[in-house]
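Got a structure for you, questions after.
Left out: one protein chain. Kept in place: all the others.
The letters A and B name the chains in turn, as written, and every chain counts its residues from 1.
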Amino acid sequence: MTAVLEAVGLGKRYRRHWALRECTLEVPAGRVVGLVGQNGAGKTTLLHLAVGLLEPTAGHIGVLGGRPAETPMQLGRVGFVAQDTPLYAGLSVAEHLRLGGWMNPRWDAGIARRRVTQLGLDPRQRAGKMSGGQRAQLALTLAIAKRPELLVLDEPVASLDPLARREFLQHLMEAVADDDISVVLSSHLVADLERVCDYLIVLAGSRVQLAGDVEELLACHHRLIGARREPANLPSGQEVIEATHTDRQSTLLIRSDGPIYDPAWTVEQVGLEDLVLAYMRRAGAADPTSYRGGGA
Amino acid sequence: MIEFHLDSRSGVSPYQQLVQQVRHAMRLGLLAEGDQLPTVKDVVSRLAINPNTVLKAYRELEHTGLVAARPGVGTFVTATLSGSSFAYGPLRQDLRRWIAKARKAGLDDESIDALFQDAFRAMSADQTA
Partner (left out) sequence: MIRLSLRQFRAQGIVAGVLLVVFAVLFAITGPHLAHLYDVASKAQAACIASANCGRVTVNIGHLDKFLELIGTALVVVPALVGAFWGAPLVAREFENGTQRLAWTQSVTRTRWLAVKLAVAGTASIAVTGLLSLMVTWWSSPLDGFRSNRFGIGIFGERNIVPIGYAAFGFALGVVAGLLIRRTLPAMAATLGAFLAVRLAFSFNVRPWLLSPLHLSQALNPATMGFGRVNAGPDTLMPAPPNLPNAWIYSTRIVDDGGHSLTQSVLTATCPQLNAIAFPPPVSSGGTPPPDLRDTVIDCATKISAKYHEAVTYQPGSRYWALQWYEMSIYLAAAVALAGFAFWWVRRRAS
(Lines give C-alpha, C1' and ligand atoms only; values in the text may rest on other atoms or scores of the structure.)
Protein backbone atom coordinates (compact mmCIF):
# COMPACT_ATOMS: atom_id res chain seq x y z
CA MET A 1 0.00 0.00 0.00
CA THR A 2 1.38 3.38 -0.88
CA ALA A 3 2.27 5.80 1.85
CA VAL A 4 -0.10 8.69 2.28
CA LEU A 5 2.54 10.68 4.18
CA GLU A 6 6.27 10.19 3.94
CA ALA A 7 8.90 12.14 5.83
CA VAL A 8 12.65 11.66 5.85
CA GLY A 9 14.73 13.57 8.38
CA LEU A 10 12.11 16.29 8.40
CA GLY A 11 12.89 19.30 10.54
CA LYS A 12 11.61 22.81 11.07
CA ARG A 13 13.42 25.55 12.89
CA TYR A 14 12.14 28.91 14.06
CA ARG A 15 15.10 31.20 14.75
CA ARG A 16 17.06 29.12 17.23
CA HIS A 17 14.42 26.66 18.30
CA TRP A 18 13.75 23.39 16.48
CA ALA A 19 10.01 22.81 16.57
CA LEU A 20 10.46 19.46 14.81
CA ARG A 21 13.61 17.46 14.37
CA GLU A 22 14.76 14.35 12.50
CA CYS A 23 11.24 13.23 11.81
CA THR A 24 11.04 10.08 9.70
CA LEU A 25 7.64 8.57 9.02
CA GLU A 26 5.91 6.33 6.56
CA VAL A 27 2.17 6.41 7.11
CA PRO A 28 0.12 3.89 5.13
CA ALA A 29 -2.99 4.96 3.26
CA GLY A 30 -6.52 4.14 4.28
CA ARG A 31 -5.93 4.73 7.98
CA VAL A 32 -7.11 7.11 10.60
CA VAL A 33 -3.86 8.35 12.07
CA GLY A 34 -3.70 9.88 15.52
CA LEU A 35 -0.95 12.37 16.24
CA VAL A 36 -0.41 12.82 19.97
CA GLY A 37 1.89 15.08 21.86
CA GLN A 38 2.02 17.82 24.39
CA ASN A 39 1.22 21.36 23.41
CA GLY A 40 4.27 22.78 21.73
CA ALA A 41 5.64 19.36 20.88
CA GLY A 42 5.48 19.99 17.16
CA LYS A 43 2.10 18.55 16.15
CA THR A 44 0.86 21.71 14.49
CA THR A 45 4.25 22.20 12.85
CA LEU A 46 4.16 18.71 11.35
CA LEU A 47 0.63 19.16 10.08
CA HIS A 48 1.38 22.58 8.61
CA LEU A 49 4.36 21.07 6.82
CA ALA A 50 2.09 18.35 5.46
CA VAL A 51 -0.39 20.80 3.95
CA GLY A 52 2.17 23.24 2.64
CA LEU A 53 1.64 26.11 5.06
CA LEU A 54 5.27 25.76 6.11
CA GLU A 55 8.46 24.89 4.27
CA PRO A 56 10.89 22.42 5.86
CA THR A 57 14.19 23.66 7.23
CA ALA A 58 15.70 20.21 6.90
CA GLY A 59 14.76 16.94 5.31
CA HIS A 60 11.83 16.32 3.04
CA ILE A 61 8.13 15.52 3.19
CA GLY A 62 5.90 13.92 0.60
CA VAL A 63 2.12 13.70 0.69
CA LEU A 64 0.16 11.39 -1.64
CA GLY A 65 3.30 11.06 -3.69
CA GLY A 66 3.75 14.79 -4.25
CA ARG A 67 5.14 17.83 -2.52
CA PRO A 68 2.62 19.70 -0.37
CA ALA A 69 0.85 22.69 -1.97
CA GLU A 70 2.95 22.40 -5.07
CA THR A 71 0.12 22.66 -7.56
CA PRO A 72 -3.60 23.42 -7.38
CA MET A 73 -4.26 19.75 -8.02
CA GLN A 74 -2.10 18.72 -5.09
CA LEU A 75 -3.90 21.28 -2.94
CA GLY A 76 -7.18 19.77 -4.05
CA ARG A 77 -6.27 16.29 -2.87
CA VAL A 78 -5.74 17.32 0.74
CA GLY A 79 -8.41 18.78 3.01
CA PHE A 80 -7.34 20.72 6.09
CA VAL A 81 -9.04 22.02 9.21
CA ALA A 82 -6.71 24.24 11.20
CA GLN A 83 -6.69 24.64 14.94
CA ASP A 84 -9.55 26.83 16.19
CA THR A 85 -11.33 26.18 12.88
CA PRO A 86 -10.77 29.53 11.17
CA LEU A 87 -13.76 30.71 9.18
CA TYR A 88 -14.82 34.04 7.72
CA ALA A 89 -16.89 35.54 10.53
CA GLY A 90 -18.78 37.83 8.19
CA LEU A 91 -19.83 35.15 5.72
CA SER A 92 -22.85 32.92 6.21
CA VAL A 93 -22.90 29.13 6.03
CA ALA A 94 -24.27 29.24 2.50
CA GLU A 95 -21.58 31.71 1.45
CA HIS A 96 -18.91 29.46 2.86
CA LEU A 97 -20.23 26.63 0.74
CA ARG A 98 -20.17 28.87 -2.30
CA LEU A 99 -16.62 29.81 -1.40
CA GLY A 100 -15.76 26.12 -1.43
CA GLY A 101 -17.23 25.78 -4.88
CA TRP A 102 -15.35 28.81 -6.22
CA MET A 103 -12.02 27.70 -4.90
CA ASN A 104 -12.16 23.94 -5.52
CA PRO A 105 -12.73 22.34 -8.91
CA ARG A 106 -13.68 18.99 -7.36
CA TRP A 107 -16.30 20.51 -5.09
CA ASP A 108 -19.35 18.37 -4.45
CA ALA A 109 -22.17 20.79 -3.68
CA GLY A 110 -24.65 17.97 -3.09
CA ILE A 111 -22.68 16.45 -0.25
CA ALA A 112 -22.15 19.85 1.27
CA ARG A 113 -25.81 20.77 1.20
CA ARG A 114 -26.96 17.41 2.49
CA ARG A 115 -24.49 17.55 5.32
CA VAL A 116 -25.50 21.08 6.31
CA THR A 117 -29.16 20.03 6.44
CA GLN A 118 -28.32 16.92 8.39
CA LEU A 119 -26.37 18.93 10.91
CA GLY A 120 -29.22 21.37 11.31
CA LEU A 121 -27.13 24.41 10.39
CA ASP A 122 -29.00 27.52 9.25
CA PRO A 123 -27.57 28.44 5.86
CA ARG A 124 -28.05 32.12 6.47
CA GLN A 125 -26.36 32.26 9.83
CA ARG A 126 -23.00 34.00 9.89
CA ALA A 127 -20.01 31.97 10.97
CA GLY A 128 -19.13 34.52 13.61
CA LYS A 129 -22.39 33.83 15.42
CA MET A 130 -22.15 30.04 15.50
CA SER A 131 -21.11 27.92 18.44
CA GLY A 132 -17.72 26.20 18.54
CA GLY A 133 -19.28 22.85 17.69
CA GLN A 134 -21.16 24.26 14.72
CA ARG A 135 -18.07 25.97 13.39
CA ALA A 136 -16.07 22.78 13.66
CA GLN A 137 -18.79 20.93 11.76
CA LEU A 138 -18.89 23.59 9.05
CA ALA A 139 -15.12 23.54 8.68
CA LEU A 140 -15.24 19.75 8.41
CA THR A 141 -17.98 19.96 5.79
CA LEU A 142 -15.85 22.35 3.75
CA ALA A 143 -12.90 20.01 3.94
CA ILE A 144 -14.89 16.90 3.06
CA ALA A 145 -16.94 18.37 0.21
CA LYS A 146 -13.84 19.06 -1.84
CA ARG A 147 -13.44 15.27 -2.12
CA PRO A 148 -9.89 14.99 -0.84
CA GLU A 149 -7.87 11.82 -0.59
CA LEU A 150 -6.39 12.90 2.72
CA LEU A 151 -7.96 14.87 5.54
CA VAL A 152 -5.71 16.65 8.00
CA LEU A 153 -7.25 17.97 11.21
CA ASP A 154 -5.36 19.98 13.83
CA GLU A 155 -6.87 19.46 17.28
CA PRO A 156 -10.39 19.68 15.86
CA VAL A 157 -12.20 18.78 19.06
CA ALA A 158 -9.94 20.31 21.68
CA SER A 159 -12.29 23.12 22.63
CA LEU A 160 -15.60 21.35 22.11
CA ASP A 161 -18.02 20.08 24.73
CA PRO A 162 -18.48 16.30 24.94
CA LEU A 163 -21.61 16.22 22.81
CA ALA A 164 -20.12 18.39 20.09
CA ARG A 165 -16.99 16.30 20.22
CA ARG A 166 -18.92 13.06 19.72
CA GLU A 167 -20.98 14.53 16.90
CA PHE A 168 -17.86 15.77 15.15
CA LEU A 169 -16.23 12.36 15.28
CA GLN A 170 -19.43 10.72 14.05
CA HIS A 171 -19.47 13.05 11.07
CA LEU A 172 -15.82 12.37 10.41
CA MET A 173 -16.10 8.61 10.60
CA GLU A 174 -19.11 8.62 8.31
CA ALA A 175 -17.09 10.47 5.70
CA VAL A 176 -14.26 7.96 6.08
CA ALA A 177 -16.68 5.06 5.67
CA ASP A 178 -18.20 6.66 2.59
CA ASP A 179 -15.10 7.57 0.66
CA ASP A 180 -12.23 5.60 2.09
CA ILE A 181 -10.35 8.82 2.89
CA SER A 182 -7.15 8.73 4.92
CA VAL A 183 -7.21 10.94 7.99
CA VAL A 184 -4.49 12.45 10.13
CA LEU A 185 -5.80 14.07 13.25
CA SER A 186 -3.92 15.51 16.17
CA SER A 187 -4.95 15.79 19.76
CA HIS A 188 -3.41 16.13 23.14
CA LEU A 189 -6.08 13.83 24.58
CA VAL A 190 -5.51 10.14 23.99
CA ALA A 191 -9.08 9.25 24.92
CA ASP A 192 -10.39 11.03 21.80
CA LEU A 193 -8.07 9.07 19.59
CA GLU A 194 -8.67 5.63 21.01
CA ARG A 195 -12.04 5.24 19.42
CA VAL A 196 -11.17 6.32 15.96
CA CYS A 197 -7.48 5.84 15.26
CA ASP A 198 -5.85 2.70 13.96
CA TYR A 199 -2.40 4.23 13.53
CA LEU A 200 -0.57 6.25 16.13
CA ILE A 201 2.29 8.75 16.08
CA VAL A 202 3.65 10.09 19.36
CA LEU A 203 5.58 13.36 19.24
CA ALA A 204 7.53 14.49 22.24
CA GLY A 205 10.54 16.70 22.53
CA SER A 206 10.07 17.74 18.89
CA ARG A 207 10.83 14.20 17.78
CA VAL A 208 8.84 11.16 16.76
CA GLN A 209 8.98 8.84 19.75
CA LEU A 210 6.65 6.14 18.51
CA ALA A 211 4.83 5.36 15.28
CA GLY A 212 2.86 2.33 14.24
CA ASP A 213 -0.34 0.42 13.90
CA VAL A 214 -2.34 0.67 17.11
CA GLU A 215 -3.08 -3.02 17.38
CA GLU A 216 0.53 -3.99 16.78
CA LEU A 217 1.74 -1.46 19.32
CA LEU A 218 -0.66 -2.72 21.96
CA ALA A 219 0.32 -6.29 21.19
CA CYS A 220 4.04 -5.78 21.54
CA HIS A 221 4.05 -3.62 24.67
CA HIS A 222 3.59 -5.18 28.09
CA ARG A 223 3.63 -4.18 31.69
CA LEU A 224 5.79 -6.41 33.87
CA ILE A 225 5.27 -6.43 37.62
CA GLY A 226 7.52 -8.30 39.97
CA ALA A 227 9.88 -8.15 42.90
CA ARG A 228 12.28 -5.27 43.01
CA ARG A 229 15.29 -5.69 40.77
CA GLU A 230 17.32 -3.82 38.22
CA PRO A 231 16.12 -4.50 34.73
CA ALA A 232 19.58 -4.58 33.26
CA ASN A 233 19.41 -8.20 32.27
CA LEU A 234 16.38 -8.67 30.15
CA PRO A 235 16.76 -10.91 27.15
CA SER A 236 17.54 -9.23 23.84
CA GLY A 237 14.55 -8.24 21.76
CA GLN A 238 13.05 -6.64 24.84
CA GLU A 239 13.48 -2.95 25.43
CA VAL A 240 12.58 -1.16 28.61
CA ILE A 241 10.58 1.97 27.96
CA GLU A 242 9.97 2.91 31.53
CA ALA A 243 10.83 1.44 34.90
CA THR A 244 9.50 2.45 38.27
CA HIS A 245 10.44 0.96 41.61
CA THR A 246 9.19 0.96 45.14
CA ASP A 247 11.24 -0.60 47.90
CA ARG A 248 9.61 -3.99 47.24
CA GLN A 249 8.31 -3.90 43.72
CA SER A 250 9.44 -3.07 40.21
CA THR A 251 7.10 -2.17 37.41
CA LEU A 252 8.46 -2.15 33.90
CA LEU A 253 6.88 -1.10 30.66
CA ILE A 254 8.65 -2.96 27.90
CA ARG A 255 8.50 -3.39 24.18
CA SER A 256 9.00 -6.97 23.12
CA ASP A 257 9.14 -8.78 19.82
CA GLY A 258 8.02 -12.06 21.30
CA PRO A 259 6.17 -13.39 24.30
CA ILE A 260 7.52 -13.11 27.83
CA TYR A 261 8.59 -16.39 29.36
CA ASP A 262 10.15 -15.28 32.61
CA PRO A 263 7.84 -16.57 35.36
CA ALA A 264 9.11 -14.00 37.85
CA TRP A 265 7.06 -11.35 36.13
CA THR A 266 3.33 -10.81 36.06
CA VAL A 267 2.56 -9.74 32.53
CA GLU A 268 -0.26 -7.32 31.79
CA GLN A 269 -1.61 -5.51 28.81
CA VAL A 270 -0.93 -1.81 28.53
CA GLY A 271 -3.65 0.64 27.66
CA LEU A 272 -3.06 3.14 24.89
CA GLU A 273 -3.00 6.13 27.19
CA ASP A 274 -0.42 4.61 29.52
CA LEU A 275 1.68 3.65 26.54
CA VAL A 276 1.68 7.17 25.18
CA LEU A 277 2.45 8.68 28.57
CA ALA A 278 5.37 6.34 29.09
CA TYR A 279 6.95 7.39 25.82
CA MET A 280 6.37 11.04 26.55
CA ARG A 281 7.94 10.75 29.96
CA ARG A 282 10.89 8.95 28.50
CA ALA A 283 11.41 11.74 26.01
CA GLY A 284 11.25 14.28 28.80
CA ALA A 285 13.90 12.48 30.79
CA ALA A 286 16.21 12.27 27.79
CA ASP A 287 16.04 15.90 26.74
CA PRO A 288 14.44 18.18 29.33
CA THR A 289 14.94 21.50 27.51
CA SER A 290 13.42 20.55 24.21
CA TYR A 291 10.64 18.59 25.88
CA ARG A 292 9.23 21.70 27.43
CA GLY A 293 8.99 23.31 24.06
CA GLY A 294 11.46 26.06 24.93
CA GLY A 295 15.00 26.14 23.68
CA ALA A 296 18.23 27.94 24.06
CA MET B 1 -31.95 -4.53 13.33
CA ILE B 2 -29.66 -4.53 16.32
CA GLU B 3 -27.86 -1.54 17.75
CA PHE B 4 -24.27 -1.66 18.91
CA HIS B 5 -22.76 0.05 21.91
CA LEU B 6 -19.18 0.41 23.03
CA ASP B 7 -17.80 0.15 26.52
CA SER B 8 -14.49 1.96 26.38
CA ARG B 9 -13.49 0.81 29.84
CA SER B 10 -14.12 -2.89 29.48
CA GLY B 11 -10.60 -3.84 28.46
CA VAL B 12 -12.03 -5.77 25.54
CA SER B 13 -10.99 -4.37 22.18
CA PRO B 14 -13.75 -2.59 20.24
CA TYR B 15 -13.95 -5.06 17.39
CA GLN B 16 -14.27 -7.95 19.80
CA GLN B 17 -17.07 -6.17 21.59
CA LEU B 18 -18.94 -5.91 18.29
CA VAL B 19 -18.40 -9.60 17.57
CA GLN B 20 -19.62 -10.52 21.02
CA GLN B 21 -22.69 -8.35 20.70
CA VAL B 22 -23.64 -10.01 17.43
CA ARG B 23 -23.20 -13.48 18.86
CA HIS B 24 -25.12 -12.50 21.98
CA ALA B 25 -27.97 -11.13 19.91
CA MET B 26 -28.04 -14.30 17.89
CA ARG B 27 -28.20 -16.41 20.99
CA LEU B 28 -31.04 -14.41 22.40
CA GLY B 29 -32.92 -14.77 19.15
CA LEU B 30 -32.79 -11.02 18.43
CA LEU B 31 -30.96 -11.82 15.20
CA ALA B 32 -32.36 -14.57 13.06
CA GLU B 33 -31.15 -16.11 9.88
CA GLY B 34 -31.55 -13.68 6.99
CA ASP B 35 -31.53 -10.55 9.14
CA GLN B 36 -29.28 -7.74 7.99
CA LEU B 37 -26.56 -6.31 10.22
CA PRO B 38 -26.28 -2.51 10.40
CA THR B 39 -24.16 -1.09 7.59
CA VAL B 40 -20.63 0.00 8.38
CA LYS B 41 -21.68 3.59 7.78
CA ASP B 42 -24.58 3.35 10.22
CA VAL B 43 -22.47 1.80 12.96
CA VAL B 44 -19.72 4.30 12.47
CA SER B 45 -21.98 7.32 12.46
CA ARG B 46 -23.62 6.20 15.68
CA LEU B 47 -20.58 5.09 17.62
CA ALA B 48 -17.90 7.36 16.13
CA ILE B 49 -15.43 4.51 15.70
CA ASN B 50 -13.07 3.61 12.94
CA PRO B 51 -14.78 1.87 9.99
CA ASN B 52 -11.95 -0.63 9.86
CA THR B 53 -12.99 -1.81 13.31
CA VAL B 54 -16.45 -2.67 12.06
CA LEU B 55 -15.08 -4.27 8.93
CA LYS B 56 -12.77 -6.40 11.01
CA ALA B 57 -15.62 -7.54 13.25
CA TYR B 58 -17.79 -8.44 10.30
CA ARG B 59 -14.93 -10.26 8.63
CA GLU B 60 -14.34 -12.36 11.72
CA LEU B 61 -18.03 -13.21 11.94
CA GLU B 62 -17.92 -14.18 8.31
CA HIS B 63 -14.83 -16.26 8.93
CA THR B 64 -16.61 -18.24 11.64
CA GLY B 65 -19.49 -18.76 9.28
CA LEU B 66 -22.08 -16.75 11.13
CA VAL B 67 -22.66 -14.03 8.56
CA ALA B 68 -22.10 -13.48 4.87
CA ALA B 69 -21.40 -10.24 3.01
CA ARG B 70 -23.35 -9.55 -0.15
CA PRO B 71 -21.48 -6.82 -2.05
CA GLY B 72 -23.54 -3.75 -2.70
CA VAL B 73 -26.36 -4.97 -0.45
CA GLY B 74 -25.09 -5.57 3.05
CA THR B 75 -24.08 -8.20 5.58
CA PHE B 76 -26.60 -10.86 6.51
CA VAL B 77 -26.87 -13.51 9.20
CA THR B 78 -26.50 -17.00 7.75
CA ALA B 79 -26.64 -19.24 10.78
CA THR B 80 -28.30 -19.58 14.11
CA LEU B 81 -26.77 -19.90 17.54
CA SER B 82 -29.93 -20.23 19.50
CA GLY B 83 -30.28 -23.77 18.15
CA SER B 84 -27.65 -24.88 20.55
CA SER B 85 -29.72 -23.48 23.34
CA PHE B 86 -31.06 -27.01 23.71
CA ALA B 87 -27.80 -27.77 25.48
CA TYR B 88 -28.28 -24.79 27.67
CA GLY B 89 -31.16 -26.18 29.72
CA PRO B 90 -29.17 -28.54 31.97
CA LEU B 91 -26.29 -26.05 32.13
CA ARG B 92 -28.66 -23.34 33.24
CA GLN B 93 -30.11 -25.57 35.94
CA ASP B 94 -26.63 -26.46 37.25
CA LEU B 95 -25.77 -22.84 37.37
CA ARG B 96 -28.91 -21.91 39.32
CA ARG B 97 -28.16 -24.60 41.83
CA TRP B 98 -24.64 -23.33 42.29
CA ILE B 99 -25.82 -19.78 42.80
CA ALA B 100 -28.29 -20.95 45.44
CA LYS B 101 -25.49 -22.80 47.20
CA ALA B 102 -23.25 -19.77 47.16
CA ARG B 103 -26.01 -17.58 48.59
CA LYS B 104 -26.65 -20.06 51.35
CA ALA B 105 -22.91 -19.99 52.16
CA GLY B 106 -23.37 -16.27 52.82
CA LEU B 107 -21.79 -14.74 49.69
CA ASP B 108 -23.28 -11.47 48.45
CA ASP B 109 -23.86 -10.81 44.75
CA GLU B 110 -20.53 -9.10 44.24
CA SER B 111 -18.57 -11.95 45.80
CA ILE B 112 -20.44 -14.50 43.74
CA ASP B 113 -19.60 -12.56 40.58
CA ALA B 114 -15.96 -12.13 41.61
CA LEU B 115 -15.63 -15.80 42.42
CA PHE B 116 -17.05 -16.78 39.06
CA GLN B 117 -14.85 -14.29 37.10
CA ASP B 118 -11.73 -15.41 38.93
CA ALA B 119 -12.35 -19.09 38.29
CA PHE B 120 -13.33 -18.42 34.69
CA ARG B 121 -10.16 -16.42 34.00
CA ALA B 122 -7.96 -18.97 35.67
CA MET B 123 -9.41 -21.70 33.55
CA SER B 124 -9.10 -19.68 30.36
CA ALA B 125 -5.46 -18.94 31.21
CA ASP B 126 -4.84 -22.62 31.79
CA GLN B 127 -6.29 -23.36 28.39
CA THR B 128 -4.08 -20.93 26.52
CA ALA B 129 -0.92 -21.71 28.45
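Operating definition for what follows: a contact is a pair of C-beta atoms (placed from the backbone, for glycine too) under 8 Å apart; a residue touches a chain by one contact, two chains touch by 3 or more.
Values in this document were obtained by computation on a predicted structure and should not be read as measured data.
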For the chain that's been dropped from view, list the shown partners it touches. A
Only one of A:N104, A:S186, A:Q209 or A:Q238 touches the unshown chain, namely A:N104
Among A:A69, A:L119, A:L218 or A:V240, residue touching the chain not depicted: A:A69
I need the residue numbers on subunit A that touch the omitted chain, in ascending order. 48, 51-55, 69, 71-73, 75-76, 78-80, 82, 84, 86-89, 91, 95, 98-100, 102-106, 139, 142, 146
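Assume only the chains that are shown with their structure count from here on.
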Given the complex, residues on subunit B that touch subunit A span 6, 8, 11, 13-14, 40-41, 44-53
Residue positions on subunit A within touch of subunit B in the complex are 30-32, 166, 169-174, 176-178, 191, 194-198, 215, 269
